[in-house]
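With one protein chain held back, the other chains of the complex are shown just where they sit.
The chains carry the letters A and B, assigned in the order they are written, with residues numbered from 1 in each.
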Amino acid sequence: MPLGLQVAWNPDAIGVENLHQFFVQSSESWAQRYVQNHAPFLEHLPAPLGEFAIMLVCCVIFVAVVPLLPLGLVLAERKVSAHIQDRVGPMRVGPHGILQTLADGVKLIFKEDHIPREGDKFLFVVSPYIIFACSFAVFAAIPFGRSILVSELNIGIFYIMAISSVIVMGVIMAGWASNSKWSLLGAMRSAAQIVSYEIPIGLGILTVVMLMQTLNMQEIVKGQDGIANWLIFRTPFTFIAFFVFFISSIAEVNRTPFDLPEAESELVAGFHTEYSGMRFALFFIAEYANMFAVSAIASTLFLGGWHGIVPAEMLPQSGILGFLLRAVTLGGLLGVVIKTLLLVFVMMWLRWTLPRLRVDQLMSLCWKYFIPISFFNILGVGIWGLIFPKDSLLSIIISIAVIILGLIFTFGVLGKSLSQGPEPPPSSAERRVSATT
Amino acid sequence: MRHYLSNIYLGVYTALVGMRITFKQLLQPSVTHQYPYDRSFEQKKNIREIPKGYRGKLHNRIEDCIGCKKCEMICPVDCITIATQKLPKGERLWDSMNVVHLKDRTEIVGNIEGAEKPAPNTAVTIQTRDNRTVAVASEEIANVVERKPVIFYLDQFDIDMSLCMYCGLCTEVCPTECLIMFDNLSDGIEYSTFDRTDLIYEFAKPEMYEQPTDESTEAEAAD
Partner (left out) sequence: MAAPQPESKFIELKPFSDEMIVSMGPQHPSTHGVLRLELKLDGEIVRDAIPHIGYLHRCFEKHSENLNYQQIIPFTDRMDYIAAMNMNWGFCLAVEELLATDEKKFSGVPERGEYLRVLIGELNRIGSHLLSFGTYGMDLGAFTPFLYAFRDREKILLLFEKICGARLTYNYIRVGGVSRDTPPGFIDEVKEFIDYFEPQIDKYNALLTANRIFIERTAKVAVMDTEMAINYGVTGPNLRGAGLQWDLRRDEPYSIYDRFDFDVPVGKDIPELGVVAGDCWNRYKVRMDEMKQSIQIIRQILESGLPNGPIQAEMKAVRPPKGEIFSRSEAPRGELGFYIVSDGTPKPVRLKAKSPCFTALSALQELSRGLMVADIIAIIGSIDIVMGEVDR
């Protein structure tokens, strides 16, 4: 009997209870705890209803706040790029142009919504919403504080990976439905790119999971109390893994130097060439929301999340003073946001500095460099775990010493000899031959 | 293996070098001018000013035009249209004015009192068009355009600025230098219109022949 029918026939056969336990931490959900601690009046409601009410409030807050992020980020990107390029950027709408994105949004709403005549209307209309929805669904599992989290999933990081790879569906649908060859090329590039870069991201996450022994985002953060416990410094291998993860994330959100799906000097605009008006705006918002999301994930996994530089017990837990102190030491809600925005800034900075890779180079970077390095990291983390079964002061000191010595050794000593002989790229004749076979 | 590590090293290192350059630039002030709103750059020296001799919109001081049609002939795109009537032989309306070019590329339009070829180490007084008297040392003068008799009625002197290609050849051949190109921002550059026919400039002034202006009487008197 097929599995689906089996479940329909007899749900207990494969243990729905067990499934529920696996997906949602059933022992004591964070919402229940929150109700008990902070909002006792909700206890008058039946427990599931109270839980539902608090989740609803959280959802409303996220749905209201998260779309505002791209507004700020677009402006920030324009300002950063402008100042990097010796310009001043938008200056007209509002003081220093702070309302420029809003004005652009209003303009885009009023623009004609054009659908290509020969295109697939349904897919064309649906794909922006898929991308939009997926990039916002990711925020559900990112913890922004001890209790600021929409859903404390047992498999949080797994859920994030699953949801964010649905985006590629939307991209392919958009490219195919546009009935434009440029869009199709962009979509195909995007599919290949996102699918490939899922692997180094997954392997990077695996190093974290191996160390923390959990998929729960909240638990991962809880294990990183104080800068010495941040996963990036925990072992030398997670230090490398952070950079692999971060660069792969840049590829995942299609930004320079990996912005091939929308390479404006090659494919005009890639998969959203034919989109206009609000649908285009949805792509745009989704792109920036995505950028924020991957930075938030990186800061959660490797940079301590809402745990700051100073261990939490050394700071006052409540009151405005505690909030500010936590923010200053890069902890708490503000701390996560600051760390995330720093990573976002690095992404922007990279974008306005580097040229774009070619498609085959993008693939070889992933398959020949990132994936082997990631495997090396996993191996290293495993061995590290055997040597230091429990994190101690000694292991952390050794790790930080290895990182610093490694950096000095690479850039100071090895640098000169390494800068001499890079691998020669294949000649056009060789590439022609390989292309024809 | 060495190639492999070298590739990684160079990729990271050169990216860091580039990032250092762009970050340095991020901290420096920008060079942009908010042009149509912020016009203070016109006064600031050495940043952005419209230089003397910029080739902007064409203008004709019609009183000085002698109707020689040289500009019409040299124009590569035929944007100048001139129609003239000749006066009876021996008659003239008035004389055009001197144009005194100074060495710092400024021009003074007016009548030189006395000799047109100033002697060295003397002060030259010029009665300008707007009735000012300007005294210039003769060393500062680069050259002087001589006065020419006006022996044509100008019925039409039209310049279609929508056709003009700003080569400046017409201003170079003009013998009295009455045809000029404005070299300032407000007259020479900012003259866009919503209607293309507004760009056809008609310079001919028939009323100028009916009632001689003060300048022309002066010109005749000085003659």
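Quick notes on this structure:
By definition in this document, a contact is a pair of C-beta atoms (placed from the backbone, for glycine too) under 8 Å apart; a residue touches a chain by one contact, two chains touch by 3 or more.
Keep in mind the model is a prediction, meaning the values are calculated, not measured.
Contacts of the undisplayed chain with the visible chains, over the whole complex, involve A, B.
Contact with the chain that does not appear here is found for just one residue of A:L102, A:A228, A:L354 or A:L414, A:L354. Here one chain is not drawn; of B:R2, B:R39 or B:R105, the residue touching it is B:R105. Checked against the hidden chain, the listed residues B:R55, B:R92, B:R129 or B:K148 yield one contact partner: B:R55. The missing chain, though absent from the display, is touched by one residue of B:G11, B:P149 or B:P175; that residue is B:G11. Mapped onto subunit B, the interface with the missing chain covers residues 7, 10-11, 13-15, 17-18, 21-22, 25, 31, 48, 51-55, 74, 76, 103-105, 165-169, 172, 181, 183. Touch with the hidden chain on the side of subunit A covers residues 81, 84-87, 181-182, 185, 188-189, 256-257, 259-260, 263-268, 352-361, 419-429, 431-432, 435-436.
The rule is short, and it goes like this: only the chains that are shown with their structure count from here on.
Averaged C-alpha coordinates give centres for subunit A and subunit B that are 59 Å from one another. The residues of subunit B lying in touch with subunit A in their complex are 2-10, 13, 15, 18-19, 21-23, 25-26, 28, 30-32, 34. Subunit A meets subunit B in the complex at residues 80, 82-88, 91, 349-350, 352-354, 369, 410-411, 414-415, 418-423.
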